[in-house]
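Contents: one structure, followed by commentary.
Of the protein chains in this complex, all but one are displayed in their positions.
Up next is subunit A:
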Amino acid sequence: MASLISYLNLEEESKRKKLWKTRFELRYPNSRPETSWRSESEQRIYSTKLVDALRLVRRNPSAADKVSSFREIREAADRVLAVAAKGRTRWSRAILASQLRLRLANNMKHKRAKVTCCSRPKRMEKKRFSPTLQRKARLLSRLVPGCRKVSFPNLLEEATDYIAALEMQVRAMTALTELVTGPPVDRLGSTSNS
């Protein structure tokens, strides 16, 4: 019975992947276009969308809501970042998927069974990696969302894009807080946003 369930989950997962893939390939038939996280326009778009999302966050000044409001802001920031990637990267799709799952679980008022824990192990490329390298790669795969079972080169590609996106996120949010208050402490050395 358990194997049947896991098989069905597998079907779901591979169908989902195919759907993502065909949607993506229809729009970009040739190559894998990269988001230019460094460009000003990208940052401006992100900032605008983030502000829109933040306005929807309920602003209740009670102490109990401090944690939840932080959570909502963090989630909004991540969601807008993932949307900005336009489904091109695995980490962005994983962020959106996990947020959707959480929301559905909360709406239905009971925990849905997690789909991902029954996924089959990917065909392992038996490359001769040293155990240190394997360990580091595993650490990295836990940090980049949705990349626990991807191949090593994919992991590196995703990590590269993820880092660039995170840097933009930090720049945009820093600029935003700068608008609302005075100049904050920023370690990335982001210059003025105009």
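We take it that contacts are C-beta pairs under 8 Å (C-beta built on N, C-alpha and C of every residue); 3 or more make two chains touch, one makes a residue touch a chain; residues count from 1.
Methods note: contacts and distances are computed from a predicted model.
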*Can you pick, from "Defective in cullin neddylation protein", "Transcription factor PRE3-like", "Tubulin epsilon chain" or "Distal membrane-arm assembly complex protein 2", the UniProt name of the chain not shown?*
"Transcription factor PRE3-like"
*Contact footprint on subunit A, counting only the chain that is left out*: 44, 48, 51, 54-55, 57, 59-61, 65-66, 69-70, 72-74, 77-78, 123, 125-128, 130, 132-133, 136-137, 139-140, 143-144, 151-153, 156-157, 159-160, 162-164, 166-167, 169-170, 173-174, 176-177, 179-181, 184, 187-188, 194
